[in-house]
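Shown here: the complex without one of its protein chains, the others still in place.
Let's look at subunit A:
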């Protein structure tokens, strides 16, 4: 047996695999464009993939990493324009409505009977269900609910700085930040990227203006609220907080700043609950090694960020069957549990046993249920749940420009915000 025969054997064996794959094609292939590519997310997606495969469908993974999904969106757009859409793609928030309006998503009856069979209408939180419906028909499947207005705290750093308890109002937050600064610890860890600046900004707006003001600003885009005194106050608060950040944060990634909090170089980080995956990866335990509290001044409110998988309009019957299968499994108990434990988010179903989750997720689920009742649950602007992309981009530009300009005037920034949003509408 020489090298050449061995090579020949290997080649002929390898050539069998495409055959095996095409045999499964008979039942249906679904190609999925997404950017759930971090190790935790990948492990969670593996559960979905395996289930779909076990049901006899072929899953073609089209994972596009990078750019917080903007790279994947570029790929998706070019494919759709070329008339070759994938079976499903990770699209979220108002974008789902725009894609549906343009006529690219699954037709009305595509998912509705799956929804009926599996009781989606009663199981899903209404907030989440509304996002994935277009004209009362399901066109996408929600995966999870992230809370954006969290503050992650390193209790060791707080102890060192002599801070007794986590801040619950903006005033207490300034206090804690000043004490941390005195102790030689960077008080607030935040990377210098537009979406991170705006993640903090929306939490500050929520703290200053409350959920109604937040809704008027970022959902209704009400000019009077956007340019009002309260908005100027929010900008002033943002500026004050920016003074407690690492001056060299420009361009820094969020997970690197989380690492600063984990190793005690920084005291706290305002960030959504995906930050928890970094703590988990560092083998830290919620409630003991790190604390999660609602962003000061926003207890009782909840800015949500719902990930979802939209189904495209495809002619192929097999793919349609695969789409329905993916939808069914994605909202199954097992996938909802595993996926959300890995992502740091909470399930979109209200009947999942939360005792298997950590204390932060349990608190998140409880707060979401309560906030949903009284209008405290608001869509996150920074994570394109509240507005379309042009408006979000306009807010990003104003906020990031403001936070980086030492001489910026809060009142003027509020005026600019109003003008920029009007121009983008």
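The criterion applied here is as follows: a contact is a pair of C-beta atoms (placed from the backbone, for glycine too) under 8 Å apart; a residue touches a chain by one contact, two chains touch by 3 or more; residues count from 1.
The rule we apply is simple: contacts and distances are computed from a predicted model.
The chain that is not shown carries the UniProt protein name "Sugar ABC transporter permease", picked from "Sugar ABC transporter permease", "Isoquinoline 1-oxidoreductase", "Gluconate 2-dehydrogenase cytochrome c subunit" or "Anti-sigma regulatory factor". The chain not shown here is touched by just one of A:29, A:90, A:127 or A:193, and that residue is A:193. One of A:43, A:63 or A:80 touches the chain omitted from the figure, and that residue is A:80. Within the entire complex, the positions of subunit A that touch the omitted partner chain are 67, 70, 73-74, 77, 80-81, 95, 98, 102, 104, 192-194, 246-248, 250-251, 388-390, 393, 397, 400-405, 416, 420, 423-424.
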